[in-house]
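Only one protein chain is missing from this complex, and each of the others stays in its spot.
What follows is chain A.
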Amino acid sequence: MNKLIANEMMKLVARKRLLVIGAIVGILVILFTFAQYKEVQTQREKLGTDDWRDSLQQQIIDMQNRLGSSRISDDWREQIQVSVQQLQFYLDQDINPSEPGAVTFVRMFIENSTDLFIPLLIMIVASDLVSSEHTLGSVKLLLTRPVKRWRILLSKYMTLLLATSLIVTMTGLLSYVISGIVFGYHGWNAPIITGFVVDGGNVDTSSIRLISQWKFLLMDFGLVWFVAVVVGTLAFMLSVLIRSTAASMGVMLASLVSGAILNNMVSSWESAKYFFMVNLKLTNYLNGVAPPITGMTLLSSMSVLLIWWAAALVLSFFVFTRQDVY
């Protein structure tokens, strides 16, 4: 099995897929670092101070002003109310929610890329792991060697898991190294508050805990990796079923984008929570952001994703070991 995985890795490396992904991440991180840097600068100019307390206070006032407006939807109002209460809590505890530094940047970056950016990167690898063999015709050689089909597919899936871990790690490392040049490599021990329970427009702070940022980051990465594996597995299944890289990428892309759109409009359609694509933003549960549909919890989202994952895996193996290859 190790030899088969070595084969798959050799092909992956020869096609320079991981390099391309690294380059994409690098460029994006540079862009965001610059944007973040600019924002800090303008904030400083506007408020005339470096103190985060002042800027946080300003943020709260801004939000409250917005709440006063009558043209705001109920959903949106709830979200803002939740944010205000959380920020106020941070201010009361005298804790900076966005302690400047590379570690905070990494946390922000990874949290914002969990539902679209990282899945897209994984897709680049997952979508053609199987279908490229069909397009190339090399599947005929691969399947006529004395190795059972399920072992070949398993080696490809293991490669996907490896690549997923590599991509998530690479994203973390790159964003840390690059943003650190500007923001400094500190912030590992900054305190972060987690455990907000959002209920309607109210925030329950009774079960709140204070943890170090590095612990929080570790949890973030765990969740992001989990989401990446689920999305990768779904793309992998499509790659087995459709046998065309372009088509499977298209289907996957459409569902990811639709997820991003649905997130903003499904609050009243309750059964939509069984779609995998509205459950991708797991890190929001740690931050206490209100879920798109009430009643969704970290556990329910992870269970939904787990079921999709298992179904995709079973279907992939079932089809691949049985299908006729022409």
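Remarks
Note that a residue touches a chain if its C-beta (ideal position, glycine included) is under 8 Å from a C-beta of that chain, and two chains touch if they have at least 3 such contacts; residues count from 1.
One rule holds for everything that comes next: contacts and distances are computed from a predicted model.
Of the candidates "ABC transporter ATP-binding protein", "NADPH--hemoprotein reductase", "Aspartate carbamoyltransferase" or "Membrane-bound aldehyde dehydrogenase [pyrroloquinoline-quinone]", the chain left out of this view carries the UniProt protein name "ABC transporter ATP-binding protein".
Residue A:V147 is the one among A:V147, A:V177, A:L262 or A:L313 that touches the chain not shown. Here one chain is not drawn; of A:T49, A:Q64 or A:S138, the residue touching it is A:S138. The chain that is not drawn here is touched, among residues A:N7, A:S212, A:S244 or A:S300, by A:N7. Counting the whole complex, the residues of chain A in touch with the unshown chain are 3-4, 6-7, 10-11, 14-15, 136-138, 140-148, 322, 324-326.
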